[in-house]
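Shown here: the complex without one of its protein chains, the others still in place.
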Amino acid sequence: MLAAMLERVCRVGFLVVDDVVVTFGGVRALDGASFAVEVSQICGLIGPNGAGKTSLFNVISGLYRPDAGRVSLAGQDILALPANGVARAGIARTFQNLGLFASQSVLENVMLGAYHRTRAGFLGGMLRLPAATREGRRIRDEALAILDLLGLGRYADHPAQGLPFGTLKRVELGRALAAHPRLLMLDEPANGLTHGEVAEFGELILQLREELRLTVLLVEHHMGLVMGVSDTVVALNFGRKIAEGTPDEVRQNDDLIAAYLGTAA
Amino acid sequence: MTYFLQQVVDGVSTGVIYALLGLAMVLIFRATGIINFAQGELATIAAFFAWQLNLWGLPIWLAIAATAVIGFGAGAAIERVVIRPVANKDHFTLIMVTLGLFMITNAVTGLVWGYTIQAFPDPFPVAAWTVHGVSLSLASVGTIVIVCVVGFLLYQLFHRTRLGLGMRAAISNPESARLSGIDVGRMQMIGWGLAAMVGTLAGALAAPKLFLEPNMMLGVLTYAFAAVIVGGLDSPLGAVVGGLAIGVTENLAGAYLYDFVGNDLKIAVPLALVFGILLVRPQGLFGRRAVARA
Partner (left out) sequence: MRISLRERGTSVSPFATSPLRTAMMGVLALAAVVLPFVLSSFVTFQLSMALIYAIAALSIVLLTGMNGQIALGHGAFFGLGAYTTAILVQNHGWHFLLTMPVGALLCFVLGVLIGIPALRLRGAYLAVLTLSVAFLFPLVIKRFNDFTGGSSGMTISQDLLDAPEWSGLSRDRFHYFLALLVLMVLLVLTRNLLRGRTGRAIVGIRDNEIAAITVGIHLPTVKTITFGISAAFAGVAGCLYTVTIAFVSSDAFPVQMSINFLIGAVVGGLYNIYGSIIGGLVLEFLPQYSQSLSPSLTAFVYGAALIVILLVMPGGAAALIGKALDGVGRLVSGRRPGSGESTVAVPVSSEPISSESIRSGDDDPVAPAGSSPP
């Protein structure tokens, strides 16, 4: 059973996106996109504005129901899950334009990332049952450690609003890490970072992949970053895959160049 | 059968009042994207105003017309002074502000005219026809005609005029509407002004049936809400159909479910129905489905 599953995962990939179609009225945001990502690989997802990258994230995280297609993670059908069950399946994400809990502190935001792997309920919270209190302390310590790792320690008590955009994107990354994901999806994480910070961020992603054996799906317009850290790159245009391969292969791809120059149909 | 028809007809003639107030709400919703909790109270104060003018010697129709004109100004002023400053706040603030307006209007009405019930002169002469045993009063027919005319005019306004199309643009995207040269502020003021006019009619036509007192429109408000929810907040046709449906349901419930619901609870039947519908078709029966947007 386990062996069979492992084999299946190795053969077809850890994350499998298969022929996904998403339409909004007349717009085909995704039009049969397919690709796979192996365990502990970093996959760069690129494409011009409106190519469907964010829509794909929304499909994988259960926020959009696709018109057709399949998505699986380690053989598990992701589309069969309710949107709030995706986190438990091991998927965490950040949002292109931030999806933080603005009134809560940076620390609380990161602690909320661990929501799906904690238990304390209404009664436990109200009555401060020992199990709930213990769990809360443990998660808090973990969250603080994550904040330190991301260099956010001194913002722990700061509300998650009124900080620079780049800092908030890191807070979101912290929240995603607190979920202990297997698949980490980052939507334009380098947006709002300075040149030096981008390089640092690239290092961080590689380090996280190394230490936590994360599989990463990375949407980014910053080509230097994508090409620098990705093992494979998938390029979308008009919801369709137009190129796939190693960064070097993709860089040479004529369709992609045309798409970015705006000459492709 | 005659009894049934009579109940339906009576239901329609109460329903048109809900429809009329509902139309005022649709106007405000189309103009500013707000559900106005104060709509009923604004109608009440207008009715009092018309009643006062009539008392001072103005013929009732003239009093209503004058109130409608003044109401237009008052509505526009409210938009400018109270609503504009909160226009880009969240839903909660907007709802609470109109609730505040509700309380203030109600209080002012009570302050000026007191809480004794007043008789409002019927704008229609007393007359009735009997068709196949079903009696139909001139007041009912007149009110129905007025509602249909107002509904039709609003429909034309929304779909045929620059103003109405501008409203639509301003609601769905105020920024780009502003950029494309639409004077959003002026449009919203006009929207509130027109709504106050329609509300004046609603108040004046409801008052003879309900007796004039500061809380007279509370029930009507709840029903008008229900009407626009069934009909779709942005649809004048929906408000009319919704209002009529609610009036008829209420009346039929009172007639046929009396043993079970009694006189007090017949009101609950249409409300229950409305929320049933809302659960199945949240955008209402005639409303456009808003496209979810990421």
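To keep things simple, chains are lettered A and B as they appear, and every chain counts its residues starting from 1.
Keep in mind that, in the parts below, a contact is a pair of C-beta atoms (placed from the backbone, for glycine too) under 8 Å apart; a residue touches a chain by one contact, two chains touch by 3 or more.
None of the values given here were measured: they were computed from a predicted structure.
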Check the options B:Met96, B:Leu153 or B:Ala255 and report the residue that touches the missing chain. B:Met96
For the chain that's not shown, point to the residue among A:Asp67, A:Asp141, A:Glu200 or A:Asp254 touching it. A:Asp141
Per the touch definition above, residue among A:Ser61, A:Thr167 or A:Thr215 touching the missing chain: A:Ser61
Tell me where the left-out chain touches subunit A, residue by residue. 54, 58, 61-65, 82-88, 92-93, 95-105, 107-108, 111-113, 115-116, 118, 120-122, 124-128, 132-133, 135-136, 139, 141-142, 144-146, 148-149, 153, 156-157, 159, 161, 175, 179-180, 187, 211-212
On subunit B, residues whose C-beta touches the chain left out of the figure: 29, 33-35, 37, 82, 85-86, 89-93, 95-97, 99-111, 115, 171-172, 214, 218-219, 222, 225-226, 229, 232-234, 261-262, 264-265, 267-268, 271, 275, 278-279, 282-283, 287-294
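We adopt the following convention: only the chains that are shown with their structure count from here on.
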CA centroids of subunit A and subunit B: separation to the nearest Å works out as 48
